[in-house]
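With one protein chain held back, the other chains of the complex are shown just where they sit.
Order of writing sets the labels: A, B and C. Residues in every chain begin at 1.
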Amino acid sequence: MSKTARVLIDCQDAKGLVYHISKVFYDRGLNIDNNREFVDKEKGKFFMRTVVTGEFDVVSLRNELISVVPRDAHIRVIEPRPKKIVLMATKESHCLGDILIRWAAGELEADIEAVISNHDNLRELTRRFDIPFLYISSGDIERREHERLVLDVLDGLTFDYIVLAKYMRILSADFVHRYPERIINIHHSFLPAFVGANPYKQAHARGVKIIGATAHFVTTDLDEGPIISQDVIPVNHRLEWKDMQRSGRDVEKIVLARALSLVLNDRVFVNDNKTIVF
Amino acid sequence: MSKTARVLIDCQDAKGLVYHISKVFYDRGLNIDNNREFVDKEKGKFFMRTVVTGEFDVVSLRNELISVVPRDAHIRVIEPRPKKIVLMATKESHCLGDILIRWAAGELEADIEAVISNHDNLRELTRRFDIPFLYISSGDIERREHERLVLDVLDGLTFDYIVLAKYMRILSADFVHRYPERIINIHHSFLPAFVGANPYKQAHARGVKIIGATAHFVTTDLDEGPIISQDVIPVNHRLEWKDMQRSGRDVEKIVLARALSLVLNDRVFVNDNKTIVF
Amino acid sequence: MSKTARVLIDCQDAKGLVYHISKVFYDRGLNIDNNREFVDKEKGKFFMRTVVTGEFDVVSLRNELISVVPRDAHIRVIEPRPKKIVLMATKESHCLGDILIRWAAGELEADIEAVISNHDNLRELTRRFDIPFLYISSGDIERREHERLVLDVLDGLTFDYIVLAKYMRILSADFVHRYPERIINIHHSFLPAFVGANPYKQAHARGVKIIGATAHFVTTDLDEGPIISQDVIPVNHRLEWKDMQRSGRDVEKIVLARALSLVLNDRVFVNDNKTIVF
Partner (left out) sequence: MSKTARVLIDCQDAKGLVYHISKVFYDRGLNIDNNREFVDKEKGKFFMRTVVTGEFDVVSLRNELISVVPRDAHIRVIEPRPKKIVLMATKESHCLGDILIRWAAGELEADIEAVISNHDNLRELTRRFDIPFLYISSGDIERREHERLVLDVLDGLTFDYIVLAKYMRILSADFVHRYPERIINIHHSFLPAFVGANPYKQAHARGVKIIGATAHFVTTDLDEGPIISQDVIPVNHRLEWKDMQRSGRDVEKIVLARALSLVLNDRVFVNDNKTIVF
């Protein structure tokens, strides 16, 4: 029975990789629906994402690919299915709401397992979509203790990605290390401009003529993780910082949604502190 | 001695094309520097652009590729060298000037053989760059006769592409048929909006909030040729049509320059009335 | 007691208008928070939007302004309050959902009186927000009859604007004439490119490199009403028309939301078939 798989390979660059890999597909009679490669010459690294259709067994296809690529290769053979995500948010509703609406319309390639928040005010919005809302207050409690409570909840859930949909707390290195390349954040500035708190205030104070938003994987360096997607809008002297924040929300939600869609479609490779987006 | 070639293949789609083609490169010990493919599923057409380096003979490499791809295949093996172009213009200088400046800076991947104009006023600008300026007046003369004079001049020149840098006359079907996929035009609107004359006046009259420019290959259907590049800028009610024209000039020259660079780097396939841009 | 008003004046242009109008504000001791003017020289028309604060009576302020401007003047003195809107939709949920989310977040400067649809499938989404959903099927019924049913419903509602959030039926001239400058539509193309049905299919067929969306007031000329807002995104040969549609949805919803916010903040004048946006 014919089926489809996304084959993602990244490894040390070597001569003949495209040939050897496409030979595997050819010998098995698989069709290549879509194929993209990239070589990072500086680092000598090879990246390839191929969508194949035909009859195959995932394990044996993967094993055959392993036999033709360098030993350090990271190979994924993924049959498309909705991924599972957990959303984390704080008080602002625009990113969360946008994801919920996409989910309700059947346009999100994911199931939402839960919404976790350190405030209670997004409960009603989440409830409208019959998604579990887990309120873990960060008040009157130490940072470490709060994070432990969040981790306890996450331990009880099954998911592929954590999406920080305007979760306004910094995650500890311990937390981040548990989910490598699995936490996606939206930062409300055009990084690396305006790292840290209150980027709209910073942008207003600096008098920039353009503001933006950045979706990135979370690493232990604050606002320094691999960037997945960015976008910008023009502003001018008439906007106070609150106006910039208001306008910026639309950019934030669209940029986060684009990044999420790319990740859910297995289109993003992490290449040290950068991404390859196919 | 190691050298580089851009291999461009377009043909009917078939199973195993990537495998067969990459096998040719592999068997000859060529490195793939860069590789991009696209399958137009609707039309069942395959497009591939590969940059290879190594030791090879162009003719025998091409012959070997011919032996592994469908019979209808169009194969080009191109060793990068500056192409030759002829510029045609009328009165406006911004596109012509921009190309001249790039050429003078050594940033244009082409030699400019001549500037042909139906008006005399761009002579001084062209002369500043020591490029031949050929004035073929279109006054007091029939369209057909004028075009014949232009063709006579072109017949005496050797060139790869004709670039219409704001040449404001419509070319006849006879003219266009002599240079298939070799004439690039810049149209001063975001096509297909505002086809024909005075697009800025049309845009102003319609009250659009964005204007643009379109670079395309010239076919016999006016403003209907395959689009290579487009870009836009915001406008508002305060701009009169002359202001739109002034602002639009910057978009026109940048869009034409981008399209030209893509074509000169052999990055553009024509796919009926569309382009594939790698 | 100090309050705020938005004063909107449009009239035949005349010498001294700014002086005469600002004198009225000055004599009454009103503060000008914000002031913007525009003169359409071609048509000899003057537009002014001023936000004033202070103590005033709306009627007498308006009367005083009437006494200093040309007779044809259209003067509005508006105390900011949430407007009332009715949403009309068909099957697609992205624009409707986006407006509902903004409303739920308290970020829409309007109350939503009802959602009217000619299909039933948006009922559940609307219900999530406790907004009345009025299903008026267009099946097995003449166009004229369906519209009469919609008008009957509208007659029972009180509202300032009708927002066509992807309402895919053409409104008759009779319908449109009842709500002059009060119906806002989102068209899924960068007008005037791709007027009419299936603009994404048209855009794909034409091979454009940029697609867009247009929010406009509805007039009796299909897709020809005054444009309020437009935006675009880049596309390329890899996108099939369904992909363009998917990407385009984000542009549509943001452009509609921007236009709606401008209208709800009384920032838009209609100037024949164009808008002045302050």
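We adopt the following convention: a contact is a pair of C-beta atoms (placed from the backbone, for glycine too) under 8 Å apart; a residue touches a chain by one contact, two chains touch by 3 or more.
Everything quoted here is computed from the prediction, not taken from an experiment.
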_Residue, one of C:K23, C:K91 or C:R143, that touches the chain absent here_ = C:K23
*Residue numbers in chain B that touch the chain omitted from display*: 93-94, 97-98, 100-102, 104-105, 107, 124-125, 128-129, 246, 249-250, 254, 257-258
*Go through chain A and note every residue touching the omitted chain.*
38, 40-42, 190-194, 206-210, 212, 226-232, 236-238, 240, 271, 273-277
_Which parts of chain C face the unshown chain closely enough to count as touching?_
15-16, 18-20, 22-23, 25-26, 29, 31-37, 39, 234
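Note that in this section only the chains that are shown with their structure count from here on.
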*chain A and chain C: spacing of chain centres that average the CA atoms, whole Å*: 35
*asked:* Give the residues of chain B touching no fewer than two other chains, as numbers and ranges.
replied: none
